[in-house]
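One chain of protein is taken out of this complex; the other chains stay put.
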Amino acid sequence: MASNNRTYIQLFDGSLPTLDEACHLVASDSAGAISTFSGTTRDNFNGKQVLKLEYEGYGPMAEKILQELVEETRSKWEIQHVLVYHRLNEVPIGEASVIIAVSSAHRREAMQAVEYLIDELKIRCPIWKKEFYVDGSIWKGSCE
Amino acid sequence: MASNNRTYIQLFDGSLPTLDEACHLVASDSAGAISTFSGTTRDNFNGKQVLKLEYEGYGPMAEKILQELVEETRSKWEIQHVLVYHRLNEVPIGEASVIIAVSSAHRREAMQAVEYLIDELKIRCPIWKKEFYVDGSIWKGSCE
Amino acid sequence: MLDSDNSKQINVLYFAAAKEITGLSSEELDLPPTLKHLTEILTCKYGDELRKIVDHSLYAINMEYIEKKDEANTGLKDKDEIAIIPPVSGG
Partner (left out) sequence: MLDSDNSKQINVLYFAAAKEITGLSSEELDLPPTLKHLTEILTCKYGDELRKIVDHSLYAINMEYIEKKDEANTGLKDKDEIAIIPPVSGG
């Protein structure tokens, strides 16, 4: 079974595929659970209005790290298919910057795997977010 | 803000709406996270092939319990919009029997809320699954 | 007097395995004083097969779960909707 498990990792310059497309890719008749996480760009940070957001990435390394994260995740939980999509460049407010989807036979594994993937992505994946306010812009990360 | 939070609870006799429709309902520009769980019908149980599945529900009480669960969830985590859809009657293999979607400003809350909702739904919501095998059928629940 | 008492009814709902044993999704029964009495009436009517289901189920009165230990002292009243809730398996 393990050898049939699929992994989808991709960085996108524009809009991400829909969650339905993501779920379709990870679905299988032997999976009873699909867990997803969508990170969407928020219109505020600490009460300050965010006008727009841009993501910059070290593409090849980001993909390599995501691949490693998926392997770690598979070693921790019995999961089937995994998808991690991240969007770069400008992301309009309210649109998804990241989508994670995991399928598994039983629900706990899919949910914990998704949580681990988004947590570790935020710690280790070389992608940076810049928020633009009325009075300037800031690279997120160091000051959070 | 709390008064603007929306709750969508519904039982369906046929196919559930898509995950994209569910996410669209819970999305908001101030929510940075949407977490979802889809429970799909599996083609096997303990290695035995499942031919079809049927769900029966005590509809009015199921909706009441789900409403209570959402209220409990809101009291535990700062979340925005919540959706819980459950399908009744026959559900073809591979299709969703339950969809949960939660939005929140920060990711942890949405993920934990979804996990709590599906866990408690499975413990308390008066809905029953019957699995049909080649050699008979069984109501799930007591023997798991 | 007796006649007036007998006019008090409860509506009993059957689901899943309980529905298959009784062959009914619901029925009206004369009002028993407590859930424990109801279990006896149902056992009498449908036999040990249903009794076993009830032993592993919870009752709900008007869509509120009643804890197992409270069945003996939970009184019923006219027009109550009583459901037998076998272990659930939704999701």
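So that you can tell them apart, the chains are marked A, B and C in the order they are listed, and the count of residues begins at 1 in each.
Quick note on the criterion: a residue touches a chain if its C-beta (ideal position, glycine included) is under 8 Å from a C-beta of that chain, and two chains touch if they have at least 3 such contacts.
What you see is a predicted model, and the numbers here were worked out from it, not measured in a lab.
In the entire assembly, the chain absent from the figure touches the shown chains A. Of the candidate positions A:Pro17, A:Gly94 or A:Pro126, contact with the hidden chain is made by A:Pro126. Although one chain is not displayed, its contacts with chain A can still be listed: residues 39, 55-58, 60-62, 64, 86, 97-98, 118, 121-130, 139-142, 144.
Everything below uses one rule, namely that only the chains that are shown with their structure count from here on.
Each chain gets a centre from the mean of its Cα atoms; the one farthest from the centre of chain C is A. Taking the mean of each chain's C-alpha atoms, the chain closest to the overall C-alpha centroid is B.
Centre-to-centre separation of chain A and chain C, using mean CA positions: 49 Å. One simple way to say how far apart two chains are is to compare their mean CA positions; for chain A and chain B this gives 22 Å. In this assembly, the C-alpha centroid of chain B lies 28 Å from the C-alpha centroid of chain C.
Counting partner chains per residue, chain A shows two or more touched chains at residues 107. Counting only residues that touch two or more partner chains, chain C has 91.
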